[in-house]
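Here the complex is missing one protein chain, while the rest keep their positions.
== subunit A ==
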Amino acid sequence: MTGKITAAQKLLIMGLFLIIFVGASLLIGNYNLSLTKLIAIGRDLLGADFRLLFNNPDWSVLYYIRLPRILTVVLVGAALSVSGAAYQNIFRNPLVSPDILGVSAGAGLGVALGLLYSSGSIFYVYLIAFITGIAAVGLTYWLSRLAGGENTMFMVLAGIVVSSLANALISLLKYLADPMQNLPGIVFYLMGGFARSGWQEFYLLLPVVIISLTVILFLRWQINIFSLGEKEAAALGVNTDKIRLIVIVFSTIMVAAATAAAGQVSWIGLVIPHIARFMVGSKYKYYLPASALMGSLSLLLMDNLARTVSGAEIPISIITALIGAPFFAYLLITKKESGWR
């Protein structure tokens, strides 16, 4: 194994890249925030009179706009990617993701409901998104069991059914919504984006992501075994019902929270786990952190594109789909041994 980079070293490199990306992203945007300005802010921050900063527009842009937005992007990217990785192992299916299982659409329905009927409290939006997200994945699972047991294709098809239903209901809500007052809000919310991400969003997301990631990471060994199939896992002493429930609940919480924070961000949960597996292998100890880091890295890159390519912001789901879909096609064609057939 000499001369080869180990999985642990790869994780370290990804982590370093993420830190560099976060730093660089602070400097990107319509408002000019150069490295010298950043250093000046740093000096003021450490200096005796840090109150000076409160009147400094550079500080306002950095602290109230860019930093919370970037950190939210990092969390959402990690959440979507890790939940995709977890669903793939639990359902023993490399084709599933939050989008395909209907969780994203289900949570999106919850977001729309929450925006319309919960007097705008962000907490209720999260809560309803979680409930509808869980309902969606439950329905997908149940339908696929009814139709064809453990067959991978049935789960994808059941997910299409559930996604369509949820999207139809979202359309109905849009149709019923007041076109002046509510409709634009719902439409732009669901198209996704981080323009509104402030510290409030970040602090709501942070505990959800940290707790879910920790739980899933703790169960990594059993999740590994789970991917051999339910019967084999049970024969190896895995409490399959318990593990499945825990992993689905915590993955879905993450997707719901990410959807509530940033709208329906597609493709990350499908494509990134494949890239992560390709880089560090299937072993969850490395695969899970790699999924999280790669999810954060790629979504950050795409969000930077979203807010700089044109004068107005492009919704993030457009960017993730424009990049994710062709990339997935490329993976399908070239990486034939990654478990798709």
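Quick note on the criterion: a residue touches a chain if its C-beta (ideal position, glycine included) is under 8 Å from a C-beta of that chain, and two chains touch if they have at least 3 such contacts; residues count from 1.
Going forward, contacts and distances are computed from a predicted model.
Asks: Can you tell which of "Alpha-D-ribose 1-methylphosphonate 5-phosphate C-P-lyase PhnJ", "Protein translocase subunit SecD", "Iron complex transport system ATP-binding protein" or "Multisubunit potassium/proton antiporter, PhaF subunit" UniProt lists for the chain that's not drawn?
Replies: Of the names offered in "Alpha-D-ribose 1-methylphosphonate 5-phosphate C-P-lyase PhnJ", "Protein translocase subunit SecD", "Iron complex transport system ATP-binding protein" or "Multisubunit potassium/proton antiporter, PhaF subunit", the one UniProt assigns to the missing chain is "Iron complex transport system ATP-binding protein".
Asks: I'm checking contacts with the chain that's been left out. Which of A:Gly138, A:Gly185 or A:Gly281 qualifies?
Replies: Result: among the candidates, A:Gly281 touches the missing chain.
Asks: Taking the full complex into account, find the residue in A:Arg92, A:Arg244 or A:Arg307 that is in contact with the omitted chain.
Replies: Checking the options A:Arg92, A:Arg244 or A:Arg307, the one contacting the hidden chain is A:Arg92.
Asks: Please identify which residue in A:Leu219, A:Val247 or A:Met294 touches the non-displayed chain.
Replies: Considering the complete complex, A:Leu219 is the one touching the chain left out.
Asks: Touching the missing chain, which residues of subunit A?
Replies: Looking at subunit A, the ones touching the missing chain are residues 1, 88-89, 92-94, 152, 218-222, 224-225, 227-228, 231-232, 234-240, 277, 281-283, 285, 337, 339.
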